[in-house]
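Removed: one protein chain of the complex. Kept in place: all other protein chains.
Naming follows writing order (A and B), and every chain is counted from residue 1.
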Amino acid sequence: MNVRSTALCSLFLRRVLRAGAELVAVSLLVFAVTTIAPGDPFSDVRLEQQVSADTIAALRRAEGLDRPFLVRYAQWLRSAAHGDLGRSIAYRSPIAPLVARRAVNSLTLVAAALVVTWALVLPLGVWTAARDRATDGRIVASGASALIAVPDLLIAIALVVVAARSGLLPTGGLRTAGAADQAGVAALVDRVRHSLLPVLALTLIAGPPLFRHVRASMLDALRAPYLLAAAARGIPYRRRLWRLALRAAANPLVSLFGLSFAALFSASMMVEVVMSWPGLGPLLLDAVRTRDEQLIAAGVMLATLLLIVGNGCADVLLRSVDPRISM
Amino acid sequence: MTRLLGPAIGVAAVYALVLAAPFVAPYDPTTQHRDRPLAPPTRVHVIDRDGRLHPRPFVYAEDISGATHAYPLRFFARSSDDSAVGRGSRHLFGVDAPAEVFVFGTDTLGRDQLSRLLYGGRISLGVGLLATALALGAGLVLGCIAGFVGGWTDAAVMAASDVFMALPWLYLLLALRAALPLDVAPARALASIVIVIGIAGWARPARLVRGVVLSVRGRDFVAAASASGASPARVLRSHVAPEVFSVALTQASILIPQYTLAEITLSFFGIGIGEPTPSWGSMMGVMLRQELTLAHWWLAAPAAALIGVSLLYHATADALQRRSLAVGVSR
Partner (left out) sequence: MRRWLLGVVCAALAAAAPIAVRTATPQAADRLDAMIVDGDIGRSGGTLVVAARAEPKTFNPIAALDIPSRDVIWRMQADLIHINRETQRAEPALARSWTVSPDGLHFVLSLRRGVRFSDGHPFDADDVVFSFSAYLDERLHAAQRDLLLVGGKPIAVRKIDAMTIGVDLPGPYAAAERLFDSIAILPRHRLEATWKAGTLGDAWGLGTAPAEIAGLGPFRLERFRPGEDIVLARNANYWKQDRAHTPLPYLAQLTFAVVPSEDAQVVRLRAGELDVLNRVSSQHAATLDRDQASAPYVLRDLGPGLEYHFLFFNQNDPVPAAVRGKQAWFGDERFRRAISLAIDRASLVRLAYNGRGTPIWGHVTPGNRLWANTAIPRPPASASAALALLTQAGFKRGADGTLADAHGTAVAFSILVAAGNAALNDMAAIIQDDLRKIGITVQIAALDFSAVLSRVLESHDYDACLLRLVDGDADPTPEMNVWLSNGPTHLWHPLQARPATDWEAEIDTLMRQQMTTLDAAARRRLFDRVQAIAADKLPLVPLVSPNIIVAAKRTLGNFRPAVLDHYTLWNVEQLFWRAPEGRR
């Protein structure tokens, strides 16, 4: 037991080191792409007829855009190491406060969607795998296939249109705009109502592929010979399904958990834009459009960090669950 | 076997149709019928207004004098399209001027949707297939290496896959497209899209394959095989490969429609194949205008086509997977 825990610890440390390296790689790539891509945060202003070229050049100099790529990157890296996420040229202010609130909003959305998706997909996947030959099992499976086939963007837009036409749910935003500050329970209810549509969208987008994987893993697990033996021994069906087969399918399912987090996160970027959810998605899209390189780097870094954490947890979980996998 | 045959034939039929687009499509996909924007699908009749049954299906149209006549559909007819490309070629079906047969209506600029669907399908489906081959190939190789060799190689491959999955590709592509030269010929643009999507997509298959390889390696019978002198190559071939194959199959069934979707998304944002080449993505760009699509339902044709093709793929994959399963355990 002791050997295992020290092995787990060293694994954790190695993961942290690797995460650091990945973050640096990602940030370098982002800076490189932003530099290659023509345009800068002052592009829009260039077309304004009354602003002179000198003013724009002066603004570029003041923000340090005329320094070479490596110099800019090195300086940003140094400040990032100290926790300072840099400065946004478009907002003319430090990035950390800009990103903090939005990151929280994105995380709450993704976390809620993660819970809802797995709560739906796991039982459904197990159940349809067990009832694979029966009609209802196959209907659910076809339904999931159909949903996978529909483009994510269309699902999100279709939901918005349905919500608008039916008037049942608010069509976007975090809470009702312009309403006076609501207290306690009323505010909470308002927030929950506004989050239903995006969470539903994310579930419909990320759920079906996940469902297929769960079902496939369960189907694989269900054909193991020891289950036949267990049936012969008289172990009840439910026990065989949920305790034995599911355990055996745990390996791919755990790595799927990490991947589902990644899938939900990237889908949330798009859903946030469509449903005006004030998360990292719209911020990042706008930053790319205006080539605000430090903001892009900070946003992508944050997203990467969350993904690495998710994958890392999945990996660690995987190894602790399946003792056959060596450290 | 029957469960596999149906969908497999369906997929093959779709590919055959789009490959034969110049023959099947009644119009050139770029011809703008400017007097008929957003025209609904043309109704094809067999029984005319007087109740008579016609041997050939026909459409109603007004001629110059304003009188309505029945114009029969011509099969294997020569094109009356006056564009330089289409002149004189044979088409599966068509109709003489001034009648028109728009099976799926026209878009905002009066271009025949069926023709655009067929020509666009070549791009979208082709890209899906090729990009999947690329991504899956790369993912398989890298995943197997990572799972088999382990150690630093494994860590490096997994780190790289993390980086690739973390990058917001769409946003970066939007920026990157701007750096590419402007009049990229359609063939080269196609190739670059395939490569970009394939490169962006190796990460997830690699991770899944690696997970499977790791667990297979850990199994007792594999350890036993190694202990009794089987070379790594043999272990790979006899034990790992079948497991990986089923994973790869599931992946392929999901990835092909997904990469078709990726090409569509790129075209959607205007950074795929440029006009005048149609693609399902640029056609679906119109669907973003929800009100327009709700009022003119035929604009949703590319979405329906995509969903249909995806369903066929999934059905094929399901049937294939069922075939590779051993006897299942049921109640």
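By our rule, a residue touches a chain if its C-beta (ideal position, glycine included) is under 8 Å from a C-beta of that chain, and two chains touch if they have at least 3 such contacts.
Predicted model, so just to flag it, every value in this text is computed and none were measured.
Student: Hey, which of A:148, A:259 or A:275 is the one touching the hidden chain?
Tutor: Within the whole complex, the residue contacting the unshown chain is A:275.
Student: Just name the one of A:9, A:32, A:62 or A:81 that touches the chain not displayed here.
Tutor: Only one of A:9, A:32, A:62 or A:81 touches the chain omitted from view, namely A:62.
Student: Specify the residue from the set A:45, A:134 or A:188 that touches the hidden chain.
Tutor: A:45
Student: On chain A, where is the contact patch with the chain that was removed from view?
Tutor: Against the left-out chain, chain A lists 37-40, 42-53, 55-56, 58-59, 62, 90-93, 97-98, 101-102, 105, 157, 160-161, 164, 167, 170-178, 180, 273-276, 278-279, 282-283, 286, 289-291.
Student: Could you list which residues of chain B touch the chain missing from the display?
Tutor: Residues touching the hidden chain, for chain B, are 30, 32, 34, 37, 84, 108-110, 174-175, 177-179, 182-183, 269-271, 274-276, 285-286, 288-292, 295.
Quick note on the criterion: only the chains that are shown with their structure count from here on.
Student: Please output the residues of chain A touching chain B within their complex, sorted ascending.
Tutor: 14, 18, 21-22, 25-26, 29-30, 33-34, 36-39, 130, 132-133, 141-142, 145-146, 148-151, 153-154, 157, 160-161, 209, 212-213, 216, 219-220, 222-224, 227-228, 231, 237, 240, 251-252, 255, 259, 262, 266, 269, 284-285, 288-289, 291, 296, 300, 303-304, 307-308, 311, 318, 322, 324-326
Student: Which chain B residues qualify as touching chain A in the complex?
Tutor: Residues of chain B touching chain A: 155, 158-159, 162-163, 165-168, 171-172, 174-176, 178-179, 204, 207-208, 211-212, 214-215, 218-219, 246, 250, 254, 257, 261, 264-265, 268, 284, 287-288, 290, 294, 303, 306-311, 314-315, 318, 321, 325-331.
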